[in-house]
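Presented below is the structure to which this report refers.
Here the complex is missing a single protein chain, while all its other protein chains stay put.
Just so it is clear, A and B label the chains in written order, and each chain counts residues from 1 on its own.
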Amino acid sequence: MRADDLKSLFGGKDLTRRHFHKLLASAGIVAASTRSRLASADQKQLEVFTWANYDQKEQYAPYMAKHQQAPSFSILTENDQARAKIRSGYHPDVVTPTENYVPFFVKDDLLAPIDTAKLSNWNQVLKPLRDQNVAAGPNGERYFVPWVWGTNGVVFRKDAAPEYADNPTWNILWDPKLKGKIALRDAPNATIIPAALIAGAKDPYDLTDDELKTVGELLRKQRELVRFYWTTEAEVQQALSSGEIDAAYGWNSTYAGLKERNVPVDYLVPKEGMPIWIDGFSLVKGGTADEQLKYDYLDAVLSAETGAFNISKLYYGSSNEKSFSMVSPEILERLGFDKLDQIMKHGLWAKAVPQATLRKMVALHNRIKSGF
Amino acid sequence: MSATPMSATVRRSRLPLILSLILAFYVLVLYGPVVLLPVFSFNDNIYAVFPLTQFTTKWYQELTGNQAMLFALWASIKIAMASAIIATILGFLVAKAMTRYRVPAKNFFYGIFMLPLILPTIIKGASLLSFFRQYLDVPLSLWTIGAAHVTVTIPFAMLILIARLESFDRSLEEASADLGMNAWETAWRITLPLAMPGIIASLLLCFIVSFDEFMLAFFLSGSQPTLPIYMFGLLRFPESMPMMLALGSCILFFSIIAVTITEMLRLKRSEALL
Partner (left out) sequence: MTSAKVMARPGGRPTRLARLSDILPPQWRRSDAFISLLLMAPAFLFIAVMLFASVSTLVLVSFRELTDPGAPVAYTLSNYLALFSPEGDIYRALLLRSLWIPLLTTVAVILVAYPFAYILAFHVHRYKAVWLILVTIPFWISYFLRVASWKVILGENGVVNSFLAWLGVIDHPLEFLLYNMGAVVIVLTHSWLVFAILPIYVSLEKIDRSFLEAAKDLGDGSMQVFLRVTLPLSLPGVFSSAILIFVRAAGDYVTPSLFGGISGTMIGNLIVSLFTAEDNAPMAAAVSVFLMLALVIVVCAVALLYWLWKKWRANL
């Protein structure tokens, strides 16, 4: 039996489906539902469950060259919620998780393996990205193709803390001088990993209980300085541009957006380590579209042209190496992608945290945020 | 009014200045947070911060080019209207039962009807999704969102209509029954007109609740998003904020215009009748 909590919570074991049908048959509901199943049998459109702005025509142009019907898109707003939604029985064909969430999708048995041999653009993917296979199956199956990525660092106002330009460290977020002028991202990874890096944890993605305790102390100290925990990039950009805060945990795209509007900010690449996030595509188990459509779509989004579009329009890095040579050097410099080799070498690639540790991290994050 | 014709005409003549001022203050409070939207929607800065920089209409141009957002808006309007009407009808029946008859196990039923309010929305969303997908196997669509919205709006409709029907004069209904009207006629000619302000308030509130609902819509939406989902998706991208402000301003503008026009037409018609 599948003991996955949610699924058995709202799914099958305690109340059987037959039970329910019996209950509902009297209301005549079941009859209506069987009809709808028949209607969707012929030529199924590809259904993609992805973030807003990941659904633009330019991003899947090669797909449209082969197929007449565009994919249908449903909007994903958060990894956790997307996972809960798929687990509760929603089956799109393709989904766009963030890399460190993939192992949980796999653990819940929500994804189907991807055969990269069927992807003509796979060989153009940056080698470090190709080499790491997050949540690999027992026979090295791959469940995730990386697509866009960015760095996690600190965006700060040059006028408020100029000294950190030569001293790139996460400690800026613990500087008492900036009391009430600091914003952090409201996510367990975003508060805990930097603290773990400062504390010199052995593996920031698998903290021991002692290390978590140290991290907790650090975060409690930091809490006194924090103005707010941000949830959207717009929020933190706005606060930095109005001068409400002086330093914030942020992405390179956060920095690039502000820079473009002439806000005097700088981007700090912390010497303790700079975590990197990756969004990519996975195939959902139970997606009913034709296999060929799915692979054509994956291949289309991995194209160099799509990557170039993402760099210049979304300010996100591309997984396709060729994309970078298709974008003007000014844009690359503004995004910090001119030193691609260094990022590839020194970047701290996001890893999945073991479930038990993750629970402790989330609990700690919640305690810190609620004042405990 | 007929009982006190004199004082009614006196009161009717004019709103005292002090009350006008108080009303103006309330309008300011209610509209305070939304009048800023039009201001920033014409400002050439993607961040909503003072001081203003330069006048521009480019966000509106961007908006007209964004079909997806307009579709989402239309989807939300459809769902909100349908769930407001259905919830108000169901809520009215419940309110009628609760206020006119001795309901057995009244508190039990009352509790059941309040249940959708008390259950945390994320739990409701996830369970309704598995109900639709795993038990019924219906595809996700605007229908599934609408069904969920009816459940959460029923308590709103019910509470407002109970408050309206409670303790208003039962004798009118009894009189109509004595005059030989059957239950339907009584409902149509006496109860409904008396309940009308409550019905309108219920429709308006249910509309807002559904129009702005995010969590249930997130779980239950298929490829057609509602406006809150579409907007929440775009919040990740600061560049799209001004376009959303422009949309908000348009909703504000058009709804005020529409209300004014309908009311003017209505007044004209009633004058003609006089």
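Odds and ends about this structure:
Just so we're on the same page, a contact is a pair of C-beta atoms (placed from the backbone, for glycine too) under 8 Å apart; a residue touches a chain by one contact, two chains touch by 3 or more.
A quick note: this is a predicted structure, and the numbers were derived from the prediction, not measured.
Of the candidate positions B:Leu140, B:Ile162, B:Ile190 or B:Ala217, contact with the unshown chain belongs to B:Ile162. Within the set A:Asp186, A:Glu272, A:Asp290 or A:Asp338, the residue that contacts the chain not displayed is A:Asp186.
Among B:Leu63, B:Ala148 or B:Ala217, only B:Ala148 touches the chain that is left out of the view.
Although one chain is not displayed, chain B still touches it through residues 1, 3-4, 7, 11-12, 15-16, 19, 22-23, 26-27, 29-34, 36-37, 40, 48-50, 90-91, 93-94, 96-98, 100-104, 109, 111-124, 126-128, 130-131, 135, 147-148, 150-151, 154-156, 158-160, 162-164, 166-169, 194, 197-198, 200-201, 204-205, 207-208, 211-212, 214, 227-228, 231-232, 235, 241, 244-245, 248, 251-252, 255-256, 259-260, 263, 266. By the touch rule set out above, chain A reaches the unshown chain at residues 1-6, 8-10, 13-15, 20, 24, 27, 29, 78, 80-81, 83-84, 104, 107-109, 180, 186, 188, 223, 227-228, 231, 234-235, 238-239, 242-244, 355, 358-359, 362-363, 366-367, 369-372.
We adopt the following convention: only the chains that are shown with their structure count from here on.
The centroid of the Cα atoms in chain A and the matching centroid in chain B are 35 Å apart. Listing the residues of chain A that touch chain B in their complex gives 6-7, 9-12, 17, 20-21, 24, 29-30, 32-34, 36-37, 40, 47, 51-53, 72-77, 81, 84-85, 88-91, 232-234, 237-238, 241-242, 257, 261, 314.
Listed in rising order, the residues of chain B touching chain A in the complex are 45-49, 122, 126-127, 129-140, 218-219, 221-223, 225, 229-230, 232-241.
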